[in-house]
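A single protein chain has been removed from this complex, and every other one stays in its place.
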Amino acid sequence: MNDKPYEIIIGLEVHVQLQTRSKLFCRCSTTFGQAPNTQTCPVCIGMPGALPVMNRRAYELALRTAVALNLDIPEFTKWDRKNYFYPDLPKGYQISQFDLPMSRNGWLAISDPKGAFQPKRIRITRAHLEDDAGKSMHDEAAGKSDSRIDLNRTGTPLLEIVSEPDMRSPQEAKTYLTELRLLLTYLGVSDCNMQEGSLRVDGNINLHIDTPEGKVATPIAEVKNMNSFRAVERAMAYEAERQYEVWCENKIKLGDKPGGHKTTRGWDDNQQRTVKQREKEESSDYRYFPDPDLLPVIVTPEEVEQVRANLGELPAAMRTRLETTYGIDPYDSDVLVNQGRELVAYYEELATASGDGRRASNWVQQDILRTLNENQQSISNFAVSAASLAELLKAVQAGELDNTRAKDVFDQMVRSGESAADVMSSLGIEKVDASAAESLCRELLEANPKIVEDLKAGKTKAVGSLIGQAKQRNPNVNPSQFKDMCLKIVESM
Amino acid sequence: MGLSRDEVAKVSLLARLRFTEEELDTLTTQLGQVVEYVRQLEELDTESVNPMAHVEEIHNVFVEDIPQPSLDREEALANAPKRDDECYRVPAVLGD
Partner (left out) sequence: MSVLESTATELLAELTAGNVSATELAQTYLAQIEKSDGAIGAFLNVDAERALAQAKGVDQRRQAGEKLGLLAGLPVAVKDVLCTKGWTTTCGSRMLEHFVPPYDATVISKLRAADAVLIGKTNMDEFAMGGSTENSAFKRTHNPWGLDRTPGGSSGGAAACVASSMAPLSIGTDTGGSIRQPAAFCGVTGMKPTYGRVSRYGLVAFASSLDQAGPLARTAEDIALLLEAIAGHDPLDSTSANVPTPVYTSSVRQPLEGLRLGFAREHFGAGLDHEVDAAVHDAIKVYESQGASVREVSLPHSKYAIATYYIIAPCEASSNLARYDGVHFGYRTDEKAMLAELAEERKSLERAGDRVKLEALDSPLVRMYRQTRSQGFGAEVKRRVMLGSYALSAGYYDAYYVKALKVRRLIREDYDKAFEDVDLIVGPTTATPAFKLGEINEDPLAMYLQDLYTVSANLAGIAAISIPCGITTAGLPVGLQLQAPPFEEEKLLRAAHMFQQATDWHTKRPA
């Protein structure tokens, strides 16, 4: 992939807001975008005396995700306090999991259908539950040097998913995120909306540089503020180049003193670069200890198995199944599965009813996705049912109409909601019977001796003008059938 | 051996407290005495003992995911030392 004398090492920390209706430790609503400080209570404000009680649904969603990410689920897990002062953290500590997280040691497989990298497993170190902080907003107005604090988000359940440094390119990082988001949406655990902050990514990156003395690691940078997957890809690419340039200049290695420690950088999307962030006030000493207000959770292997049994089909398995069942390529299964469960269900119905998985795949990817996109629709309210579209595909397959005409029919079906047969008859589309087609063919050949000669000389392209003439005479003529017929007659002449 | 004045000063930042030089001296002595005293635990062999974070043998305490009304904003902000109509206010949060 890269011709530079280094390998890029990337690990990602993803924070996902779980789709619960109420917060992790209190019953305030988690609805996004409400007026500031209207979704708080003594518990999430951290008022004196208030106590947390854990949301069952949040734990279940976290468990479901952990199982789907092939993580080991220990029988015993507990909650810890991570102590630090920040105005958006009203308790003065975050409730998180430290030494005994609810899950560890899993993986997520990624691949690139275009073959940019070999399929691989990205190891996942751990996934654990914690509560979200509020929001600090700097008040630019009137030259005030205040920040304003909104605690609506405080206490929203977060699942932190930490990967091992297993990604070797910005593209792998992006693919990992895309696959992770897809999995999370298939599981129904998060809406993964980056704009609303329900999925947040921090990237840890450094380089392993080949030198005459062997491989050398550059200091790790943790990159924050990346608000899209594309930003992650760009930030990682930028950061790799930057680290290489810096290393060429100063030769500082990871762990060197001074300068070899981990730094925090922020991605500036406007400038398309990373910027060093101010170091914390003191070295982060979070003074973790078990939260005395919350009790441990014990989950049995049987319960974990039950969760596993109820996961439903996940994207990776679904891709493989579509490929073997319908004979489509990995690229196609990837496109289909990435569109979500509903579209896949539509595809499967279409493929089965039409009896042609590949044709169905092409139609879904091209015509349906284009139409949905143009009309800002989702497949659930698409006007043409899979059964109805299957009729059209079968007609195409039977040679009753060509693809071009079929697309006209499809557009009409989308507009009117009529069946394929109705649209075809209203457009006067009917199969030209074989003898009529043959006589038309002979007639045109007779009238065009020059073309016959060209054809005899092997210039098959010449048949194109005959097809045009035939279509003028009868729009229902099937071009490919007509072409075959002409060539056959010329051959026998 | 207790703890050093430097350590006490470092911890005071961690705990977001601030002391005069004199107070730091007193604290170093007082905390030193307490630390000295609690170190008597070292004489116990606890190698095989499981730490007891909770005295109760309770686990899996959950509540159902059903939203309840929140506080009115006025109630929530009523005790804030500095606020505006919508938010708490603090000296600028830097580096964010």
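Should a chain be cited, it is by its letter among A and B, assigned in written order, with residues numbered from 1 in that chain.
The definition used in the following text is that a residue touches a chain if its C-beta (ideal position, glycine included) is under 8 Å from a C-beta of that chain, and two chains touch if they have at least 3 such contacts.
Bear in mind the structure is a predicted one, so any value in this text is a computation, not a measurement.
Asker: Of the residues listed, A:93, A:238, A:363 or A:482, which one is in contact with the missing chain?
Answerer: Missing-chain contact among the listed residues: A:93.
Asker: Give the residue, chosen from A:75, A:285 or A:453, that touches the chain omitted from the document.
Answerer: Answer from the full complex: A:285 touches the omitted chain.
Asker: Please identify, in ascending order, the residues of subunit A that touch the omitted chain?
Answerer: 42, 45-54, 81, 83, 85, 87, 90-93, 145, 149, 151, 281, 285, 287-289, 292-295
Asker: Touching the missing chain, which residues of subunit B?
Answerer: Residue positions of subunit B that touch the missing chain: 3, 7-8, 11-19, 27, 30-31, 33-35, 37-42, 44, 46, 49-56, 58, 61, 63, 71, 75-76, 78-82, 88, 90-94.
Convention: only the chains that are shown with their structure count from here on.
Asker: Taking each chain's centre as the mean of its CA atoms, how far is subunit A from subunit B in angstrom?
Answerer: 41
Asker: For subunit B, which residues count as touching subunit A in their complex?
Answerer: 10, 13-14, 16, 53-54, 56, 58-68, 70-73, 76-77, 79, 82, 84, 86-96
Asker: Note which residues of subunit A are touching subunit B in the complex, please.
Answerer: 20-22, 27-30, 35-42, 45, 47, 53-59, 78, 85-88, 136-139, 145-151, 277-282, 285, 287, 290, 292, 294-298
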